[in-house]
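All protein chains but one are shown at their positions in the complex.
Chain nomenclature is as follows: A and B, assigned in order of appearance, with residue numbering initiated at 1 for each chain independently.
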Amino acid sequence: MKKLILTIFCLFLFNSSAKAVVEVDITRGNLDPLPIAVSPLHVALGSIDVKEGEKVIKNIGEKISGVVEINFKRSGLFNPLKKESFVQNPDIAHIKPRFEDWRLIKAQALVTGKVTVTEDKLRVEFRLWDVVAAKEMIALAFSTTPNNWRRVAHIISDKVYQRLTGEEGYFDTRIVYVSETGPKTQRYKKLAIMDQDGANVKYLTLGNELVLTPRFSPTNQLVTYLSYFKNLPRVYLLDIETGVQEVVGDFPGMTFAPRFSPDGKKIIMSFAKDGNSDIYTMNINTRVVEKITEHTSIDTSPSFSPDGKYICFNSDRSGLQQIYVMRSDGSQVKRITFGKGLYGTPVWSPRGDLIAFTKVHKGKFYIGVMRPDGSGERLLTENFYQEAPSWSPNGRVLIFYRETKSDSEGKGFSAKLWSIDLTGYNERLIETETDGSDPSWSSLLSK
Amino acid sequence: MVLETNLRKILVVILASIALTACATQKKAGKMTGDVYTGTDTVEYLATGVRDRVFFATNKSTLTTASRDTLRKQAAWMRKKSSLKFTIEGHADERGTREYNLALGERRANAVKDYLMTYGISGSRLSVISYGKERPVNSGSNPLAWSQNRRSVTVKVD
Partner (left out) sequence: MTRSIFLSLVFHSAMIILTAISLPFMMRTPVDLPPILSVDLIQITDKTSIPFAAKAAKTLEKIKKEEEERVVSEQAPPTEKKKEKPDRIPLPDDLNKEKKEIVKKKQNPKEIKDEIRQASEFEKEELFDPNQIAALIDKSKEDTAQTLKKDNKITQSNVKTSFAKGLTLSQEDALKAQIFGCWSLPLGLPYHKNLLVRIKLKLKADGTVLKSEILDHARMNQPGQGFYKVLAESALRAIRICQPLRVPPTGYEKWKDLQLNFDANEMLKG
């Protein structure tokens, strides 16, 4: 007993002399989405109603905050709180929020704003508040034409996302995909484009010929895709603004699986000659064609690294479909997948740190990611049939498509777009008017 | 009394299951060898006795003995109809990635074209097109349907 008292006494002495600080390690928290309150924007007096074609949009303040809320909810990182519990009015909250009120409903962040609409201009101011610290975090304003109000909502979402997660957002983007209808044996396919939240769907082709695997250019103005126009499967370029389509190059055989280079100057694709598919590039302006792979195997699904120095692609030169990486001039081809099963559709993340892929093993399809050297393989989701992941511009979310089983009459068949977070969480169906497949994500529109 | 009824029930169950398995094996034996479809359900005819298509194993584009037999018959008939031109379609089943399947269909169609050419059909009469997995002939999601979809079809050009 004496010894114990002595020990403790020494502890005190030692303690005061060293002026030491008590350290406690916090290694756990909760992974719940951040509770955030998105207040409907205050509509300034004298504002007119927004017109979208013939439709008149009332309550533009609520519409804008509604788009922001849906973006947050779908990201899986934020939990937008229910508006019915909001106490403060939008106009006051935007100037001087009573943080105690917002803390009561357990909000940790608050978005407020004001919108003014005139005949030819829509002006939005918004603020992001840290409710817990009771201070302002962002204050920004934007102006545009009234019918462009959705983009403002998406830009607000991106700014808030960036401030609260440290990463760039992905809400001000579009998705190009193939809209599908009809029986499984004779699918009717059209190119379609929509905002990433499903709004503003536009059809880019008529559906008279088969169209497949569209991809956005980094400038977001061009789309490249495979078309069976006149029963000749070739890679085409489509200008979204003008609607003009042109065939890429003058190849004497099928070209397919097209992508853009990161600088937007080249198209990289497969060209099938006498049954053998190799990878080629073509400069869009100079029309100079370069052959990149030289092998009797099928080489397809090429994807550039974001710095343009490397290409990952799909090849069966080992006997079965595997993923390879090579320099962009075709040299130093290296196989990177050695696991059980088949690997396909490799896509390099815009962050450069990962390659996403489709894996087929024992009759099941997986979407996964791995490092560019092939290590760290992680499977995110499993399904009867799914493939062709495409990255969001911040390299955090993957969009892909799934097909369901069908009987011999084709009943039960459907193709839908899905998205999943890099962590494997937040697997989400993306609603489309028709069935959809082959989705491709644009880069941020404002870049 | 109870024992008798139970015994009878069991007997019927056993008999039924035997009949079941018999049916199952008949399906397999009659329609597929290994992975390759050998039936005639989806086959059409270019002329009497001349089948219009050949089938493949999963991920493969090699011609089986049966396929070569069909193609020899096609070549013989084509030689007689020297004014006709043909499109050779290559197809794949749905159990693979879309782009690879386009390439695979192309390979299969070309394997057929090359074989026909060795039997004296001029390459200028044969054009090739791959549909990958876009035009299945059987919409089912089962091994039999898939084997029927792994095909190369010779189509007369009008």
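Remarks
Just so we're on the same page, a contact is a pair of C-beta atoms (placed from the backbone, for glycine too) under 8 Å apart; a residue touches a chain by one contact, two chains touch by 3 or more.
As the structure is a prediction and not an experimental result, all values here were calculated from the model.
Interface note for the absent chain: among A:R74, A:R127, A:R234 or A:R402, the touching residue is A:R127. If you put the hidden chain back, the residue from A:G66, A:P183, A:G207 or A:G352 that touches it is A:G352. Considering the complete assembly, chain B touches the hidden chain via residues 6, 9-10, 12-13, 15-17, 19-20, 23, 26. Listed here are the chain A residues that touch the chain not shown: 3-4, 6-7, 10-11, 14-15, 18, 20-35, 76-77, 95-97, 108, 123, 125, 127, 129-130, 132-136, 139-145, 148, 151-152, 155, 161, 163-167, 218-221, 241, 262-265, 305-310, 352-353, 371-373, 396, 423-424, 445-447.
Convention: only the chains that are shown with their structure count from here on.
Rounded to whole angstrom, the centroid-to-centroid distance between chain A and chain B, based on C-alpha atoms, equals 39 Å. In the complex of the two chains, the chain A residues touching chain B come out as 183-187, 210, 212-213, 226, 231, 233, 254, 256-257, 270, 272, 274-277, 298, 300-301, 314, 316, 320-321, 342, 344-345, 358, 360, 363, 384-385, 387-388, 403, 405-410, 413, 437-438.
Those residues of chain B that touch chain A in the complex are listed here as 59, 61, 94-100, 102-104, 106-107, 109-111, 113-114, 128-130, 134-141, 145.
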